[in-house]
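I am attaching a structure below and will ask some questions about it afterwards.
All protein chains of the complex are present and in place, except for one that has been dropped.
Labels run A and B following the written order; every chain starts at residue 1.
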Amino acid sequence: MKKLNLKKFLPQAGVATVALAAALGLVACGGTPASTGSSNGSAPAESDSSYELVTDGTITFATSPDYPPFENLEDGKYVGLDMDLGRAIAEELGLDCEYTNIDFDGIIPAIVAGGQADAGLSGISITPEREEQVDFSEPYYVDNQAVAVMSDNTALTEDNATDALNQAGVKIAVQSGSTGEAFAGENFPNAELVSFANFTDCFAAVQAGQADAVCGNIAVVNQMVGGAYANEHVIYTSATGEEYAIAVSKDNPELLAAINDAIDKLKEDGTIDELVAANMG
Amino acid sequence: MAASTNTAASPQADEPIIRICDLHKSFGETKVLNGISLDIHKGEVVVVLGPSGSGKSTFLRCLNRLEQPTSGHIFFEGQDICAPKADVNDIRKRMGMVFQQFNLFPHLDAVHNVMLAQEKVLHRSRSEAKEVALKELARVGLAERSDYYPDELSGGQQQRVAIARALSMEPHVMLFDEATSALDPELVRGVLDVMRELATGGMTMVVVTHEMSFARDVADRVIFMEGGVIVEDGTPEQVFEHPKSERTRAFIGQVTG
Partner (left out) sequence: MSTLSKRLPAAALVLLACLASCCMWLALPARTADAMQIVRCTGRPNSDDDATTIQGATQSRITLEATVDEGEGVDQFVLHIPDGTTFETDDLTLTLLTGDDLMTRNDVSYDLSVDGQDIVLDFDEPLVQAGHLNIIVYGVYFPQEGGDIQVGASYTLTDGSKHDIANIPTIPVVGISGPEALSQWLEQQEWVQAWNSNTFLHLFFDPTILVTSFPVVLNGFFMSVGVVAVAFPLAIPFALVLALMRLSKFFLWRGIAATYVNLMRGTPLFLQIYVAFFGLPLAGINIPNFPLGVIVLMLNSAAYMCEIFRAGIQSINKGQTEAARSLGMTGFQTMLHVIFPQMFRIVIPNLTNEFITLYKDSSLLAAVGVMELVMYARTIVASTGSITPYIVAALFYLVITLPLSRITRVLEESVRGHRSRKRHTHTPDAENAGTAKEVAA
């Protein structure tokens, strides 16, 4: 089977490559004039910056607004820690701030490809794999993890969580590709991980009994447990080392430097702490 | 088997095999049959003539309840087939029908067209059904074509397979609904020859047709319909030579030229 597929796949890949080569040319051609125009346009406003932007005078962040309290849509407005941070960074840089809604797993590809957004700001944690695709800014938030279960669950409790969660037969719902998935995989390797495309579904799965527990970022878990899923409670928390940072194209080190400067300033003047307090409170 | 005892159980020749009493049929507001009464006796060949729209096809289709009569009664071998509880499937297997458009099953070859109902309705074994099918195909002159699919056969051949299919059920009556009307002229004769042979063999037949020569030569009785009623009913000689109504005379004059 494998052999057959491989045979099938090799010529296919070749054809696809050739077919898309034209598209590639278009992308390359499309990118150059836009960036030239951008640097020309922004030159008078900021003489010291040489970075390229998708839209002149505006920094566009790609985000997946399904992850409160980091990013969420409320009445059509982007709210949450990341969203506030993005606006603060834009202000530091003297730019307008725009958000574009892209599924979480599409954000890094979108940054690599360019043209859609200048940076990814969506609770993205730094990992070696991702670092191969994009550059990361200074971390602006260190992630903690939490595990929640149904409040009436007597098998999984605060007292036995560390061992009870790491048992065969325990199903832990996680968001695909999230730090929660990585954390659960590292600390509860015996449990079965059930991946869902978005985090809300993980909670719904616990409600429905499709999973025993849900593992994810502590602030997000607290938000969910304090709101729509009040009949679930947190039984386990852990301060982990995952660092959230802004993803920037490797072709745009100037923008990365500018964002890093802005983050440093915002850290120093306490803005980031304020934003964390305001959004996680 | 049951069918043959039935036939034997009606020894009186004057007991009609089909008795039609005051048959009415309307499609919505349109009245197609307006009170038809008729007796058909065993072994009779009845040819129904009439201009198009006269209701002759509807009349024929009422006989095996492909059309549901609006009112009136049809007795077939003593049984009221219009009764709500009548078993139409049982009636139909004793009454073969041949259609203008042949209606062979296109997914089956000739022999399987003839075999299907034998197996499913008469519950004959596969081999018995095949034996009967080949016999009937030979009877209509198509023994060589038994494994041909309908679309490999000419219209005339298809119609003969359709006749064989009906005959394989050993019906007591055969109904022909313009069996040759859809055929090219040069293919008509083969079908008529088969029908002629059936008539000679003593089959009770009700034939709706435009073939005047067939009516003249083969029919025991000719019925002329118009406006949903029987206008003329008699021997071919009576109807063709001495029609009672002017309309019949005109029609016959028109089609025979």
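Convention: a contact is a pair of C-beta atoms (placed from the backbone, for glycine too) under 8 Å apart; a residue touches a chain by one contact, two chains touch by 3 or more.
The structure displayed is predicted, hence computed values, not measured ones.
Contact with the chain not shown here comes from a single listed residue; of A:75, A:129 or A:152, that residue is A:129. Only one residue in the set B:55, B:69 or B:190 touches the chain that does not appear here, and it is B:190.
Contact residues of subunit A toward the unshown chain are 2, 5-6, 8-9, 12-13, 16-17, 20, 23-24, 27, 104-106, 108-109, 112-114, 127-130, 132-134, 142, 144, 173-174, 176-178, 181-182, 184-187, 189, 193-198, 201, 204-205, 207-211, 218, 237-241, 247, 251. Subunit B residues in contact with the hidden partner, per the touch definition given at the top, are 64, 66, 89-93, 95-97, 99, 101, 103-107, 109, 116-117, 120-121, 140-142, 144-145, 148-149, 151-154, 156-157, 160, 162, 165-166, 169, 187, 189-190, 193-194, 197.
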